[in-house]
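Here the complex is missing one protein chain, while the rest keep their positions.
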Amino acid sequence: MRDYPLENRGAFPPHVAAGAGASISLAPVKGGFVIHLLGDAKSDEAALKKALAKIAPELGADVRKSAPNQWFWVGDADVSSDRLTEIQAGLPSQFALADQTHGRVRMRLSGPSSRTVLAKGTMVDLSADLFAIGQSAMTQIGHIGAMITRIEDDSFELIVLRSFAGSLWDELNHMAAEFR
Amino acid sequence: MTSFRIDGGTLIDRNDVRRFTFNGEVLTGFGGDTVASSLLANGKQLVGRSFKYHRPRGILTAGAAEPNALLTIGRDGRRDPNTRATMAELFDGLEARSQNCWPNVNFDIGAANGLLGPLLGAGFYYKTFMWPAAFWEKVYEPLIRKAAGLGRASYDPDPGYYEKCWAHCDLLVIGAGPAGLAAALTAGRAGVRVIIADEGVQLGGGLIAEGSPVGGKPADAVLADIIGELHALSNVEIKKRTTVFAAYDDQVFGAVERVQKHLPEGEINPHRAMERLWRIVARQVVLATGAEERPIVFGGNDRPGVMMAGAMRTYLNAYGVAPGKRVALFANNSQAYQTALDLEVRGIEVAAIIDPRTCPNIDYDGKARLIAGAMVRDTAGRKAIKSITVRHDDGRDEVIAVDALGVSGGYSPIVHLACHRGGKPVWSDAHVGFMPPENTDGMTPCGAVAGKAGIADCFADGGVAAVKALAELGVMGEAASLPGVEQTAETVDHIQPVWHVASTKGKAFVDFQNDVAASDITLAMREGYDHVELAKRYTTNGMATDQGKTSNVNAIGILAENKGVSPGEIGTTTFRPFYTPVSFGALVGASKGMDFQPVRKSPLHGWAGRNGAKFVETGLWYRSSWFPKDGETFWRDSVDREVNTVRTKVGICDVSTLGKIEIFGADAAEFLNRVYCNAFLKLPVGKARYGIMLREDGFVYDDGTTSCLGGNHYFMTTTTALAAGVLTHLEFCAQVLWPELDVRLASATDQWAQMAIAGPRSREVLSKIIDDDISNEAFPFLAAREVSMFGGRLKGRLFRISFSGELAYEIAVPAGYGESVADAVMAAGEEFGITPYGTETLGVMRIEKGHVTHAEINGTVTPADLGMGRMVSAKKDDFIGRVMNLREGLVDPDRPALVGIKPKSPSDKFATGSHILNPGEDVSLANDQGYVTSMCHSPTLGHAIGLALVKNGPKRHGEEVVIWNGLAGTTVTGILCNPAFVDPENEKLHA
Amino acid sequence: MRYSALSLLGNAFSKNKNWKPAWRNPDPKPHYDVIIIGGGGHGLATAYYLSKVFGVRNVAVLEKGYLGSGNIGRNTTIIRSNYLLEGNNPFYEFSMRLWEGLEQDFNFNAMVSQRGVINLFHSDAQRDAYTRRGNAMRLHGVDADLLNRDQLREKLPFLDYENARFPIMGGLMQARGGTVRHDAVAWGFARGADQNGVDIIQNCEVTGIDRDGDQITGVQTTRGAITCNKLAMAVAGSSSHVAKMVDMRLPIESHALQAFVSEGLKPFIDRVVTFGAGHFYVSQSDKGGLVFGGDIEGYNSYAQRGNLACVEHVAEAGMAMIPALSRVRILRSWGGIMDMSMDGSPIMDRTHLSNLYFNGGWCYGGFKATPASGYCFAHLLANDTPHETATAFRMDRFARGYLLDEKGVGAQANLH
Partner (left out) sequence: MSSLVKCPHCGLRPREEFTIRGEVATPRPDAGADEALWFDHVYLRDNPRGEHREYWHHSGGCRRWLVLTRNTLTHETSDVVDASTLKLGERA
């Protein structure tokens, strides 16, 4: 049994294809990591980013604030559990780390209609002058909690709890259907 | 059938002929028509019957206030009852039917009610139908209910798609008449984000039906220019067919957009919404909703052919429909004279203009005979108006033959949205109407709703309102102006209030739809229901689907007149959402059917499915409940087998849905010690502990285990049901009660696929995939730590805990690997006869073991009630619930407490929810001893067993009781016993 | 004037010109034996039973607005006695029995319609909870029936049995439950009390309470000072506000509850049905409107209005239960203020002041309780001892830990 084949399955069933259309596309982001960083009351983002750059420069410092003193550190590289242990060990003591790579699912909604589609779900005003590239918001899309990050002018990344991913995927597809 | 279609009509497209049916008859209209305009064009004046007396009714208005012309449109799942014909756009193939009439609208048996008029006065039903008492439900009520009601709703599901959206703007302009357009232009040019919403198909409001040139240009050309500019402004969002129906706190407005309601079925895009709910968040609002023209209360004022004067003008100019061949007008104001002029321009005879004012101050130069100082006191005609009786100022009556009468009793500003947040409208003698409240924070009324009249004045006012709103936003603006229009001094029309034309013969209606006559209002006053709210409730005035848009002010006027006070002293009833009715479909959006709530799926969902699981809804989750094998036809077959297999061999169960919380921080241990009622301060690394969490009121909130994984790192599990609740509670404790503690919480429920491996062979199974030593010595009961798996290829967290009472483990692995690991466990367990098991088996085994769940932790039990009183720390000086847990009522020895219960005769069965009685005592609530909280068939023992909360239960083991299920009509003799039916000494746990 | 078919006919002949006022509109007298603050359902019912059953007739009801302007005029008209706990069930059943003879008793047709109340369940756990409840009802002689899915389908074929996120498994029915025309209850009690000599004084707001030590002497009102021997509060929704006048803090929060009515429809649903997988309950009025509601807004409010989020929430639950509602249009929403008590059950008791009596904390259950509340409060006022069905509604139950928590959610008002 020691060599039983192990597969890391995504939250989406294998047959789910990325929807593509003229003004909208929805695609899962596969692989990568999502790490929840929890600082104590005195922690600050600059110190965190500095620390991350030192410990794991190869993973980038895409750090998205989810709450006071809490961030999601997101990247496209795969991080082994050993590497994670190293990172954990290297973090300054005011930060704790919880791996959420498996607990959170990333998907990307892109295209000129992406803002219109998201407005069917979230109250957050995503107009470009208020919600710039790189900005994130923890919010609700319909009944489902999600973190929205603007990646490009017309592209948003959503991070959702794994158990809700299928529902959010379906919901976004419904909301986007009129633009296909 | 005579056609009333004449030339002109700014809204219709004569090249687009549309066929529709009305009560089965095939008719035609044009693109741009409403159902009402096309019915009128086809000479259909009689379109419905009234609520109580079944009187013939025609089309009164050309807009949202329509009280009479309510039709059922469409069929099956697309049937819309009570649709205002004045708002429904005509499409090819539309089917419309009259309501509230039988056998048909032309001959309606119910009209016999009219003869009983005096018996059916206001509130008659409160005074009779009381004898005999039992007759109400059996006889009277069914008759009344059958007679009442308007359209018939479909029982078929609606195939349409609906959705909800948020929208944001700096300025929301509600209404796109001249005032609203000016406001939108002004703000749009200033560069702020504008949303302009209008319920109509076209922007324009009063401009659409304006027959006269504006600033030397035709009104429709002026309108086209404005619309063109608005479209060109990228910061202006135009929402047509969008009714802003309510104003809520913080400048949130509800609006509904009729996206595809105007399309024939074949043209509906199934991926687009039929209707779309907008929640509009606005920083400032310009209210340009206009004013509603009021009817006048006189005898026979409800006869088909009687129409609002302004509506006549709209049908004439916007739809090219003549209201009749020989028309009279009855108006107490000057705006109605425009209708007369427009009628005459189109060659329609205006027989007379009856104006109650003795010297109307107007510059009318038309051909119609002007009868000043006079009133219309009655009308004649059966199903359509044939003549009117005019009372002259000298008391003389004159009958004038007409086939249509236009009425205008003044204008009621449409103040609804300004009042939804509690504002009270203010009476104005000058305007003879209720004006918007004086303090409408963040909302600026303008145009007709602010008492302005005429295109030019309204447009100018809209610009001024927008400049004011812009200033609030900190932006300079310049009021838009109409080209070629010279702003003249504003003139206020002198309107003479006419609430009720006295000495009439026929019934004079105030509320057309609810058949409330002037005499009903005076009767209500006579009987003491003279407060405006009581009068409304007693007579039902204003309670119909139009919510009194055309009737409320007249009713108030009549009350005021009879009391000899100003209408302002009477006041209005409360303006409440919605301005016009809103469908459930729009308010629900896509959250219907299976999408009512989102689904949560465990990372082992696919694995369970492949193993044949039956799933059950558990909160938002789907959990595997049992795993039938071939030949098992009944769920109990599977569950009995699963239980037996786990008790004798081994099983695997998905417990990923349990709440999981990672707890970090220097004070994590102290924190846990305060949130659990039992001690946690000294929990060593590598150990799990069962904990009970109380609420501050001393009752049990939730239970679960918490493990210490490292110095400042703990891992808590909660029940599935309270996963979110517990996290929220912990956050309250951490952030509000003890923010000085360093404790940080992360929900990790979704990160881990967690499975229970239970049964005497569980260690052997796990040993095959776990690299570490998990012998009883190395990994004893309540051990908890990270382990290496599959030759170091995976790390998991292993807990030696047991809900089943067997030797058992829970192993958590990163969710993505869950299915592989479960498959591996199944493969490893094959030689031992492993079975997957579900929540049903989990339930049976925990009852056999006497473990509690939320069936017992029902929010009203203490730890002592559950037999865990000793867990409540007497040493800790503080934890949540400590003090309230000591109250007299919570330590009362008579409290129901946990016991086991079994039938005296092993073949007897009983149900959860049965109550426990003492043998020989009366069956009564006073003798109630408790109830069965959980029960199951125990395959291990071969009979039914249960848990119960019974008064003083733990002291009564061995006692015989009655298990009483009155609902099922059964009583069973039961015996109270130790709740641990299996392995009460916990030998298996420690094996 | 007694109401009857005959009186209706007689008056029809005289063109309805001879109807008399249903109640007087008196000026306040300087003194009453009992002053009841609050001319809503409970206050008027209390006055009615005080004067009719307990012979106390020198009574004034002080109402700051028009009579029946409180929650009696803004509820969803449901009556039922399907309670679980021993402290509640007999009281609500007493109320149900009073409803059953009320119209003949006060000679006013309030359209008491015992059309049946059905609570749906969607899981084994809910079924078990309703079994427990139904059996508790039966133990007290209250009618209760557990319907399975097939039985339910026969009665309510239009519920979503096929495509529901939370499939309907069955329902608990109380056939004697139903609806009553709410305003008529206020009017019937008012007319009856007035005929017994009670002064119902509208537009009379109590602005202060006068006391001498632990003794109430009277009240200050917008229509002058009035003295009394006993003072009774029946102002649910505003209990804390009035109690503050005598420095009382209560285990109560005020919350807004929205209710709704649809456009009039031909008979659509002939029972009262509550959803079990969301907050929604519905019945159809005799006039044809679907009358429905859901959960409270969640925040303290005295504003008698709600917000859109709650409207959507209610509509979503409604359509999950009855998909055919999609094209039914909602006509109007309104709001009432609930006295949400800290255990979800009412309080009816004497107070720390010897002649001040409190009645409140009705949560959403106030309407159905109206007759019994009036009767029992009158009993308490007349005898200084609680009526046998209202002994559990004590003020001190919170301090002592004898809670009446039907839902088991504890000391958080907005969860009840």
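Order of writing sets the labels: A, B and C. Residues in every chain begin at 1.
Going forward, contacts are C-beta pairs under 8 Å (C-beta built on N, C-alpha and C of every residue); 3 or more make two chains touch, one makes a residue touch a chain.
All values derive from a computational prediction rather than experimental measurement.
Peer 1: In the full assembly, spell out which visible chains the left-out chain is touching.
Peer 2: Touch partners of the hidden chain, whole complex considered, are A, B, C.
Peer 1: Where the complex has a chain not shown, which of B:D302, B:D403, B:E696 or B:D750 is the residue touching it?
Peer 2: B:E696
Peer 1: One chain isn't shown here. Among B:Y125, B:Y364 or B:F732, which residue touches it?
Peer 2: Of these options, the touching residue for the absent chain is B:F732.
Peer 1: Residues of chain C in contact with the chain that isn't shown?
Peer 2: Residues of chain C in contact with the hidden chain: 238, 240-241, 244, 249-254, 297-303, 307-310, 342, 398-399, 411-414.
Peer 1: For chain A, which residues reach the chain that was dropped from this view?
Peer 2: 66-68, 70, 123-125, 137-140, 145
Peer 1: When the complex is taken as a whole, what residues of chain B touch the one chain not shown?
Peer 2: 166, 248-250, 252, 279, 281, 421-422, 696-697, 724, 727-728, 731-732, 735-740, 877-878, 882-884, 886-887
What we mean here is this: only the chains that are shown with their structure count from here on.
Peer 1: Cα centroid separation between chain B and chain C, in whole Å?
Peer 2: Chain centroid spacing, chain B to chain C, equals 23 Å.
Peer 1: Roughly how many whole angstrom separate the Cα centroids of chain A and chain B?
Peer 2: Chain centres of chain A and chain B, defined by C-alpha means, are spaced 32 Å apart.
Peer 1: Two or more other chains in contact with one residue: find those residues in chain C.
Peer 2: none
Peer 1: Where in chain A do residues touch two or more other chains at once?
Peer 2: Answer for chain A, listing residues that touch two or more other chains: there are none.
Peer 1: Touching chain B in the complex: which residues of chain C?
Peer 2: 3-5, 7-9, 12-13, 15-17, 19-23, 25, 66-69, 73, 86, 89-90, 100-101, 103-104, 107-115, 122-123, 125, 127-136, 138-140, 144-146, 157-158, 160, 163-167, 178, 181, 183-184, 187-188, 202, 262-268, 277-278, 284, 286-288, 303-305, 307-308, 311-312, 315-320, 323-334, 397, 399-403, 405, 407-411
Peer 1: For a test of understanding, state which residues of chain A touch chain B in their complex under the given definition.
Peer 2: My answer: residues 1-11, 13, 36, 38-41, 69-70, 81, 96, 98-104, 119-120, 122-123, 125, 127, 142-144, 161-164, 166-168, 170-171, 174-175, 177-178, 180.
Peer 1: Which of the residues in chain B come into contact with chain C in the complex?
Peer 2: 51, 77-82, 118-119, 121, 124-131, 133, 136-137, 141, 144-146, 148-158, 160, 162, 164, 246, 248-249, 252, 254, 277, 279, 420-422, 519, 523, 526-529, 531, 533-534, 537-538, 540, 543-545, 547, 574, 576-578, 581-585, 587-589, 591-597, 599, 616-618, 695-699, 701, 854-855, 858-860, 884, 887-890, 892, 911-915, 923-926, 928, 931, 933-934, 964-968
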